[in-house]
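Structure, as C-alpha cells:
For this depiction, one protein chain was excluded, whereas all remaining protein chains were kept in their positions.
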Amino acid sequence: MNRKLRMGMVGGGRGAFIGQVHRMAANLDGKIELVAGAFSSDPEKSRLSGEDFFLDPDRVYGSYEEMAKAEAAREDGIDFVSIVVQNHLHFAVAKTFLEAGINVICDKPLTVDLEQAKELKKIVDESGLVFALTHNYTGYPMVKEARRMVKDGELGRLLKIVAEYPQGYAVGDVEGERSGAISNWRADPKIAGKSNCMGDIGTHAHNLTKYITGLEVEELAAELTAFIPGRELDDDGNCLVRFTDGVKGIIYASQISNGDENDLTIRIYGTKASIEWHQEDPNELIVKYANAPRQTYRRGNDYLGEAAQANTRTPFAHPEGFIEAFANVYLAAAEAIVDQIDGNPAPDCGYDFPTVDDGVAGVAFIQACVDSSSNNAAWTKLDL
Amino acid sequence: MNRKLRMGMVGGGRGAFIGQVHRMAANLDGKIELVAGAFSSDPEKSRLSGEDFFLDPDRVYGSYEEMAKAEAAREDGIDFVSIVVQNHLHFAVAKTFLEAGINVICDKPLTVDLEQAKELKKIVDESGLVFALTHNYTGYPMVKEARRMVKDGELGRLLKIVAEYPQGYAVGDVEGERSGAISNWRADPKIAGKSNCMGDIGTHAHNLTKYITGLEVEELAAELTAFIPGRELDDDGNCLVRFTDGVKGIIYASQISNGDENDLTIRIYGTKASIEWHQEDPNELIVKYANAPRQTYRRGNDYLGEAAQANTRTPFAHPEGFIEAFANVYLAAAEAIVDQIDGNPAPDCGYDFPTVDDGVAGVAFIQACVDSSSNNAAWTKLDL
Amino acid sequence: MNRKLRMGMVGGGRGAFIGQVHRMAANLDGKIELVAGAFSSDPEKSRLSGEDFFLDPDRVYGSYEEMAKAEAAREDGIDFVSIVVQNHLHFAVAKTFLEAGINVICDKPLTVDLEQAKELKKIVDESGLVFALTHNYTGYPMVKEARRMVKDGELGRLLKIVAEYPQGYAVGDVEGERSGAISNWRADPKIAGKSNCMGDIGTHAHNLTKYITGLEVEELAAELTAFIPGRELDDDGNCLVRFTDGVKGIIYASQISNGDENDLTIRIYGTKASIEWHQEDPNELIVKYANAPRQTYRRGNDYLGEAAQANTRTPFAHPEGFIEAFANVYLAAAEAIVDQIDGNPAPDCGYDFPTVDDGVAGVAFIQACVDSSSNNAAWTKLDL
Partner (left out) sequence: MNRKLRMGMVGGGRGAFIGQVHRMAANLDGKIELVAGAFSSDPEKSRLSGEDFFLDPDRVYGSYEEMAKAEAAREDGIDFVSIVVQNHLHFAVAKTFLEAGINVICDKPLTVDLEQAKELKKIVDESGLVFALTHNYTGYPMVKEARRMVKDGELGRLLKIVAEYPQGYAVGDVEGERSGAISNWRADPKIAGKSNCMGDIGTHAHNLTKYITGLEVEELAAELTAFIPGRELDDDGNCLVRFTDGVKGIIYASQISNGDENDLTIRIYGTKASIEWHQEDPNELIVKYANAPRQTYRRGNDYLGEAAQANTRTPFAHPEGFIEAFANVYLAAAEAIVDQIDGNPAPDCGYDFPTVDDGVAGVAFIQACVDSSSNNAAWTKLDL
C-alpha cells in the first residue's frame, strides 16, 4: 500500500498503561497511524484523550458501537481496530467490529469464559477478517529463535518444560491496615473473569510454551491461592502439567512474589540440548549441552535464524525491549491486514502473530486451572 | 582438646567422589586427622586406599565391623567415623559404630526406608552420641544468612517457597544404542532405595527449605518420572507443596535437565521481602523488596549475621565453594564431638549441623513423593 | 501545540542504520511526524526513500540546500531537521538549516575538526535556535539516575572514573586475503575526520563521563592504534585521563575487541559509594558501598529520581532499550523546539539533551587523543 495503515482504538485513554503500549507499538515503524478512537466509556474523557493524540475531533467517539458504525461507513475508515478494554468487554467489542467488517487486534485474555471464546472464534473464522491477539512475549526475536531451534530439532526430543511468571506488585499490603489496598479491576471477577493471576499472566507463560514448542497442555493439576486477605480471585498459582508427546513440566505464576518484577522465564529441556530465556534479559537465549560449553545466542547476530533476524530493528547489543517485541506483533498483523485489504493470499509460511486459536487455548488453560484448583488439584484436561 | 580429632572412614576408597569430598572437608582446617578406615568391602582395595592416605596399615580394615570393634578397643581409637557407603548400608554401618560408642558423621539420605530411619533415630537418641548428616548445602555462609533473615523477621510473614534442583548429567544417552548407558548404583532400587532423583537431590532441596525457614512439609502432590527408558527409578520429580503455617510452593528436582549442572536454587517470598540463593553462585544472597532497590548480600562482609561470619574463612570476593561449605558441617559436628568427649554440655544456641531428625524428615519426604506419585499425584501427608 | 511537530531529515535513506533509528525515536511517542526529507545526494534514491516513508513527493528533495530553502518558505514548513549525514557534512548541513531559521537535531560527532566545531557553536548561539546533538546514551533512564546520584552527593567526593567502549565488529578480517575487508566510511579520514574509533565511539564514552559527573577532561595521555593492516585511522584507543577536581581515570574504546558487541560501561568511584552502568544491561544501575550490601537500582521503580521516572515508558522489568533512550533525546529536544516556536522561555531546570557545547567538548577530546597519540602519549590538554 502507498499509505500508512489507519488504526482505531477502543479503550486506552489517558493514564491507561496498555493502551499507551499499543500506540507506541503501532507508531514505532512509521507504518500505522492512529486516526480514530473510543478511548473511554465517558465521552468527555474520550474527547480529551483524542486531543492528546492530535486526532480529528470528528473521529473521537463516545462509544465503540458508534465508532464501528461510523468508521465502517467512511471511505477513509480505519483498517483495523485495537481493543484494549477490560477483559469482560473483549467479546462484545471484538464481535461488533468484526460484524462491521473491520480487522481486529485484541489484548489478551481473549474473553472471560470458554463459551465466549469459542463463539468468538466462530465469528472470526466466518468473517474472513484478521484477528490478532497480543500475546506480546512471542514478539521477542530470541523467543522466535527458541521456536526455530525446537522446530529444527536442535534440542532433540523434548522432555520437560518449566515456565514461570513471578511478579510481586500485589504483595505490598498483605497485612496491616492497608491490607488488600493494592487491588484493581483484575481482582474483580465480574471484570477480570474467573482468575486473576493465572488469567493475567499465567496465560502468557502458557502461551509461550505453546508458541515455542508447538505442544498443547493435555492436563494439569493446579493449586491457585488468594494470599491477600479479602481477595476473591487467585494471586498465585502453581501447576503440574502434562503436555502432548509425553512432555511434562511446571507452569506457575504469581503476583505475591515480593520484589520480583516481571520475571517471565522459560526453560525447555530436550535429549540433545536445552534452552533458557528470561524476559527480563530478552536479548539473550541460553543454550545448554551435556558435553559442550554453554552458548549464549544474542539478538542481532547473523548466525540467528530468519525470524529472529527479521524481527530486529537495531544491531547487536543495542538493546531492544518490550515495546519492540510488541511492535513485532503489530507488524505481523499489519502484514496480514494489508493482504486482507489488497486481496492477496497469505504467504506459504503463514503469518507470525497469535490468533484466536491461541486465545481459545489460553481461556481453556485458565478454566482448567480454576477447575483443578477447586477440585483439590485433581488432574483436569483442557477443553479444547 | 590439645590434639586433632581422630577420624575413621567407612567407604570412600580410590575413585569415590563423595569420600574424597569428606576427606577434604575434614582436612581443610587442620583440626581433624584421618587415622583409620575400611575404605572398601574388598580388603585389597581398602589397603591400597589406606596407602594413598598415608595411614598406618594396622588401622586399615577389611570390614567396617572389624574396624568398629578394633577402634573402640584402642586407647587412641577414632573420635568419630565418617560413613560414605552406598545408601542401603547407611543404617547398618551407623548402627554398628553407634553401638560401639563411636560418634558418627553420615552421608545422606539417612536410610533407604522410613522404618530404618525411625529406628536409627531411636538408636542415636539413646546413645547420647553425636550424629551428623551431611546435608552439606546448609554449610554455605549465605544459606546461614538466609536463615537468620527469616528468623529475625526480615521477610515478614512467609507466603511461598520455590526450591529447585535441576541437573542434566543423566540425560546424555536417552536415545539410540547407548540408551540408558548412563546409570549407576543410584538407579538401582536395591542400593539407592525407593527413589533415585528425589532421594539423591530432591532431598537436598527439601532440607534447604526446612533449614532456612524452619517450616515442615505437611503434604505434597508429586509426579515422579523415569524419562530414561529402562530405568526403574525416577530421574525427574515435580511437587506441589503445602508447608506448615499456610505457606505453599514447589519443590522439584531433575537429572534429565540437559546442560544444567548442579543448579540448586531456593526462592523464599515473604510479606516484607524475598530472598533468592543459587548454589552455583553461593557467595551471594539476593534480597528483593517491593519498593526499594534490590540488594546483594555478599559473603565475607561485616554487615552479615554472626553465623555467616563465623562460617567463613576468606575475605569478601575471595570465593569460597562447595568444599568450604562441607567443611562447615564438619567443623560444627567436630565442636559437638569435642564437647561429647570432654563431657561438656551443648552451648545454649545448640550446634549448627543437620541431625538425625533432619534425616528422618528427608526420608519421610522421599516416601511421600513416591507414594503420591504412584497415586497419580494425590495429596500425601508426610509421616513424621 | 495542538499538532504534532513536523520533522525533516537530511541523509538516512534506504539502508542507512542511523537514519532509521532517528525515525523510530521520533515516531515512538506519536508527537513528531516526518514530513520532508533530502535522504540522499542522489535525487532518485531520495525519492524512493520518500515513498518508503509515505511522504508527499513535493517534499522529498534532491539536495539539502533546496530543502532548507523550500521548507523555510512554506507556511507548514518543518519545525526542525534531523541531520544524519556522514561526519564531514555535519557542519555544512547544520549551518544551512540554522541560517534558514530551522531548529536542528544532529548526529554526533559535531564536526570533523575543532575549528568547525567552534564556528558552529557560534552560529548556534547567535541563531537563538535549538540545536541538539544525539549523544543518545545520555537518554537512558538509569544514566539519568546515575547523574542525579552524583549531583545529590550520594557518592561523596569523586575519585576515579573508568569508561570503556569495546566493540569487536571491525576485527573479523585482520589477516588473510580478506584482510582489511571490513571497512566503511568511518575508516576514511576525508569523511570520518581525524579519528575512527575515538571519534565514533570513544566520544560517546567521554560524553557519558561529562553528562553523569559534570566533570571535564583536563588532559589525557592517549595511545591510538590501527590494528587492521592498511587502515589510516585508529581502530583502538586507550587514554589515561585527568579530569577536573583531581579526579583521575581511564577512557578507552575499541573496534577490534573480538566478540564484544556494544559494551559501553562506566564506573564512577566516590568516597561514599560507587556506581556502575552497562549499556548492554541498561535497565539496571549497580550501586556499591564499602560496608553495606550492594544495591541494584532498576528502571521503572518509584524509588528513582524524577528524571529517571520521567524518561520511562513502561513499568519495571518491561525492558526498555536503545530506541527508547534515543527517543528521550528527541522528546527533550522537542520540548525545547515547542518552546522556541511558541516563544516560551526555557524552564528553570533547563532542558535535558546534549548541546552544541557537548559537541565542541567531544571534538576537543578527539583532537587531544589524536595529538597525544602522535606525540607518544604525551599529556595533552583539551582545547576548550
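By written order: A, B and C. Residues from 1 in each chain.
In this text, a contact is a pair of C-beta atoms (placed from the backbone, for glycine too) under 8 Å apart; a residue touches a chain by one contact, two chains touch by 3 or more.
These numbers come from a predicted model, not from an experiment.
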Among C:G128, C:G230 or C:G259, single out the residue that touches the unshown chain.
-> C:G259
Can you work out which residue in C:M1, C:A290 or C:A346 touches the chain that's missing from view?
-> C:A290
Could you tell which one of B:M24, B:A72, B:L89 or B:A226 touches the chain left off the display?
-> B:M24
Absent chain, residues of chain C that touch it = 155-157, 159-160, 162, 164, 166, 168-169, 171-172, 174-175, 221, 223, 225, 227, 236, 238, 240, 248-250, 252, 254, 256-260, 267, 269-274, 287-291, 294, 376-377, 379
Hidden partner sits against chain B at residues 2-4, 17, 20-21, 23-24, 27-30, 34, 51, 53-54, 261-263, 279-283, 298, 300, 313-324
Which residue numbers on chain A touch the omitted chain?
-> 287, 291-298, 301-303
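Simple rule for what comes next: only the chains that are shown with their structure count from here on.
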Ranking chains by how close their C-alpha centroid sits to the total C-alpha centroid puts first chain A
Chain-centre distance (mean CA atoms) for chain B and chain C, in whole Å, is 55
Distance in whole angstrom between the CA centres of chain A and chain C is 35
Multi-partner residues of chain B (each touching 2 or more other chains) | 287, 291, 294
